[in-house]
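The structure that follows is given in the form of structure tokens.
The complex appears here minus one protein chain, its other protein chains still in place.
For chain A:
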């Protein structure tokens, strides 16, 4: 006779860590719905998803990097390189090729990050800080610091076309998020990512090729940044070398907001995407309510502190 062990009830701390970001989103949704009739409409909610798509893609892949014990400060710069390269290719070669080229360039640059980190044993924080300067320099050199207008219908397809009410970019974001969730939770690779981030020495002793796992996480992060860059250029029909500047911090903030441990070994992709949506909700609410922008940063900061504190309290208990 088999005995099924009863599932252990989650403690308040665990609920705070697991669902903190969802609770805050729910409270924000409620508050903003009362504050403005324009907020809780399908059009506005889709608008929020559409605006968040590039950052959500970056945060999804970055989650794997951080769970694996790494840190990627170069995603904003990779976003910039991919953006200007895609813009150039769209104008001078082929618009469809440009859409494919962005993620591929990101994949290569991310692989370079991973290769340097593992080859020299330097902390990923330092390596990606350095490569971000190199990559941003490449983007600026490619354009001379100028904007590149890319008003090509075939290229704008990715960023601006809708399928029904939903933007293609949102569908791409959802597909990418599900792919990252699948990789992390349903494959050997995903289990290895958790193992490397949780205890690298134990992972090595278990026969996991930790270097390869790390390189793969950075490659995915780079590809995601490249894809995000292409979506953005395609949407605004303008490639700019400074595109994506600061986005790396927003992506990191979203991942941490989602309760992923900055020490590695624990986290979830969907919660990082929820972190992105939380930040987007704040911006959207402020714009709709026409509130003084000074309060936006203040509110965003306070909410991040609350969410991070909730997640930390969950880990302490």
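Basically, contacts are C-beta pairs under 8 Å (C-beta built on N, C-alpha and C of every residue); 3 or more make two chains touch, one makes a residue touch a chain; residues count from 1.
The rule we apply is simple: contacts and distances are computed from a predicted model.
Q: Determine which name in "histidine kinase", "Kef-type K+ transport system, membrane component KefB", "LacI family transcriptional regulator" or "Tryptophan synthase beta chain" the UniProt entry assigns to the undisplayed chain of the complex.
A: UniProt lists the chain left out of the view as "LacI family transcriptional regulator".
Q: Among the options A:166, A:204, A:288 or A:308, which residue touches the chain absent from this view?
A: Answer from the full complex: A:288 touches the omitted chain.
Q: So which of A:60, A:75, A:221 or A:237 would be touching the chain we can't see?
A: Only one of A:60, A:75, A:221 or A:237 touches the chain omitted from view, namely A:237.
Q: Would you mind spotting which of A:11, A:38 or A:187 touches the chain that isn't drawn?
A: A:38
Q: For chain A, which residues lie in contact with the unshown chain of the complex?
A: Residues 36, 38-39, 41, 43-44, 47, 50-51, 140, 144-147, 149, 160, 232, 235-238, 240-243, 283-284, 287-290, 292-294 of chain A touch the chain that is not shown.
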